[in-house]
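Missing here: one protein chain of the complex. Every other protein chain is in place.
Entry: chain A
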Amino acid sequence: MRGSNAVKFFSILVITGILTWIAAFGSFAGFDIPGAKDIRPGIDIQGGVDAKLYAITEDGKKPSEKDLDSARFTIEKRLDSNNIFDRVVTVDYQKGYVLVQIPHKKGESFDPQKSIEEIGKTALLTFQEVDETKKNADGTYIPADPTKEDEKKRIILQGQDIKDATSEPSQDGSGFQISLKMSDEGAKKFAEATARLVGRPIAIFMDNKQISAPVVNEAIPNGTARISLNGTPANEQKAEAKELAGLIKSGALPFKLEAKQVNNISPTLGSNALSVSIEAFVVAFILICIFMVGYYRLPGFIAAIALFLHTVMELLALSWMHITVTLPGIAGLILTIGMAVDANVIIFERIKEEIRDGKTLRTAIEVGFKRAFSAVLDGNITTIIAALVLLKFGTGPIQSFAYTLLIGVILSFITAVTATRLMLNAVSDLDIAKHPVLYGVSARLKGGKANG
């Protein structure tokens, strides 16, 4: 082995080792780096609920993006208050639904399946005068109890009094604010209250949880008000204004949400599937390595190292890119290890042919890689096209499959082509590694007929 080749060979081994360490333990040299354990499992693996809440309008019109966002903010706020932070809530504006995914957690009293429609219910939104002497432990005001006559008086506005709430850049341009439009009746009530409460706060509650408590600067007679976010750093104001506007609007959304597609999987079923897929993965990996070593000998062994590197890199890629891995995703992962060695098969077959044609080992390897490359490239691009289309058109579990397929195929260029080439070049310099039998070519064929 020549010096520089030896260095290359061992650096690949070292890199493989380091990446494996990271994937296995999620840290390296004292730094926390996400590993395989940090991969986000899908509902079908972890167990949990996956529901599409469709916005049903009375006139059948498509709800606006803003209103759908408002529904999403409401749902997220409600999940927050149930301490469910591990979840996915996304909106499909085209089709008009909010997708909610909540994994099951052991020992949680909150049953997401039963409450999935509760989560999407129209919010109880109120603007209230507050008793400034009484506060919750976290510094928020206590909402009025509408069953008590004297407290009920404190409620100034309710959901239907708000016609619209929008986030907009503030006048001085430094940040963002929320602009409110009230109905005629709401405007009257608000004018009366603000005249009375100048210098004091009006708290806004959603489902009896305070979401904001702006202080009244002056009486607001015309039913349009602005809430500025002076307490918030300027760079966070845009997001906060949007969320707060959405939440304020939530009390008067022109649609109701109905769960039209619900999928609930128990955690036991999910974890069963996971352990089975992992076993299948290990077995498939070992079988492919045995096949490659058995058929291609030395290059096959190197391909097995490259395949291991491939697996580790793919796991890390999934972890780092925060891709949710579902059962089809794992199937894709296993399929790609089968497909990743394809490049090696193409190249090694080519090398064998070149050896049979009477080329020296060194030239055969060189030419083999060079000639096989266009075939490898062409073949993988069609798979990439298929994966990209799936990514665009598929729903959750299938998108996960598309991701694992896509990442797998792209990584195979790094491992099956580049890494294998470096390692094979390095090893083939060794005298003991020069025998054609090690490349799966029987000695008597060497220099014999071409085109088997």
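Here, a contact is a pair of C-beta atoms (placed from the backbone, for glycine too) under 8 Å apart; a residue touches a chain by one contact, two chains touch by 3 or more; residues count from 1.
We take it that contacts and distances are computed from a predicted model.
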{"item": "Missing subunit (named according to UniProt) among the choices \"Stage 0 sporulation protein A homolog\", \"2Fe-2S iron-sulfur cluster-binding protein\", \"Protein-export membrane protein SecF\" or \"ATPase\"", "value": "\"Protein-export membrane protein SecF\""}
{"item": "Listed residues A:36, A:55, A:144 or A:331, member touching the removed chain", "value": "A:331"}
{"item": "Absent-chain contact - pick from A:36, A:91, A:346 or A:417", "value": "A:346"}
{"item": "Listed residues A:144, A:180, A:265 or A:423, member touching the removed chain", "value": "A:265"}
{"item": "Absent-chain interface as seen on chain A, which is shown", "value": "44, 51-52, 95, 113-114, 116-117, 258-266, 268-269, 271-273, 275-277, 279-280, 283-284, 287-288, 291-292, 295, 327-328, 330-331, 334-335, 337-339, 341-342, 345-346, 349, 353, 371, 374-375, 378-387, 389-390, 392-395, 397-398, 401-402, 405, 451-452"}
